[in-house]
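One chain of protein is taken out of this complex; the other chains stay put.
And now, chain A:
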Amino acid sequence: MKLTRREFIKLGLGAGLTMMANPFSNLLFAEEIKAKEPDMVGIQNGTAAEMFERGIKELGGMSRFVKKDQTVVVKPNIGWAKTPADGATTQPDLVAKIIEHAYKAGAKKVYVFDNTCNNWQECYKSSGIEKAANGANASVAPANKEASYKKRNAGGKILKDVMVHELYLEADVVINVPVLKHHGSATMTSALKNLMGVVWDRRFYHGKGLHECIAEFAAVRKPDLNIIDAYQVMTRNGPRGISKSDIALRRMQIIGTDMVALDAAAAKVMELDPAKINHIVMAEKLGIGTMNLDKLSIKRVTL
């Protein structure tokens, strides 16, 4: 980790100084990056694993995010004791593919976990993610006991002290892999909402202000990479789903670093107006990212 930081500082120092000196350089600098890699990649028309394979290539490969000997946390949505076909959890083949790429990029250890809503063992098993992750040599960690959580100050207006899974805090790289779903009270669950799965006390969120807490949690740590699994999209009765008819096959995936931008794009996939989804709007106000997709370079790939 030290090496990486040093490298990063070396590389970024010059640019950083220029940016501080010149308020317009920010735009210029962003433009430079744009020329190289897009901010966001949308892929459609493949299996979840195929789309990721292509998408990460467009983004400059996994080695852009994972360096040698780093520990990586892959955080899929494993919330419910349902099968991959039910669309309530992230596609297991996608999780396996991400782990594979992380190891190829030189990761020392990859962890997979989620603080599930249903019984954790049943969720890990029936979602197929435990098997897929173990198959890809990742370590599937439990998140069902308070012993795994550490207190952090999120410094939000509502969310102050929050118990966060220690792997999420300690890992060098965090890869957020939500599945796109309708949500009864949050309207939509995607990248920002998926991070509720690294938090111990979710009742606090629900009790004190769901949208505010979701947005404010991003201050604790932003994932280094977000992959929105929209292979199957739950369009109603979310986040658990009642039957298979709640699911629409979209065969789509959105990859990028900006959770807010990704969620805004994901909302459009759900045919929703991101400006009406409170936690996305709040996150933008907190400076987590931008909802304005026109400002970003988006690469769209149809397989």
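Here is the rule we go by: contacts are C-beta pairs under 8 Å (C-beta built on N, C-alpha and C of every residue); 3 or more make two chains touch, one makes a residue touch a chain; residues count from 1.
To be clear about the criterion, contacts and distances are computed from a predicted model.
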Practice item. Quick one: find the hidden chain's UniProt protein name among "4Fe-4S ferredoxin-type domain-containing protein", "Sugar ABC transporter ATP-binding protein", "Na(+)-translocating NADH-quinone reductase subunit C" or "phosphoenolpyruvate--glycerone phosphotransferase". Key: "4Fe-4S ferredoxin-type domain-containing protein"
Study note, to complete from the structure: Contact with the hidden chain, among A:Gly155, A:Gly184 or A:Gly287, goes to A:Gly184
Check your understanding: Given the contact definition stated above, which residue among A:Gly55, A:Pro76 or A:Gly209 touches the chain not shown here?
Key -> A:Gly209
Exercise for review: May I ask you to list the residues on chain A that touch the chain which is not drawn?
Suggested key: 42, 44-45, 81-82, 117-119, 121-122, 126, 140-142, 144-148, 183-187, 202-204, 206-211, 235-237, 239-240, 242-243, 245-252, 254, 264-265, 268-269, 271, 278, 293, 298, 300, 302
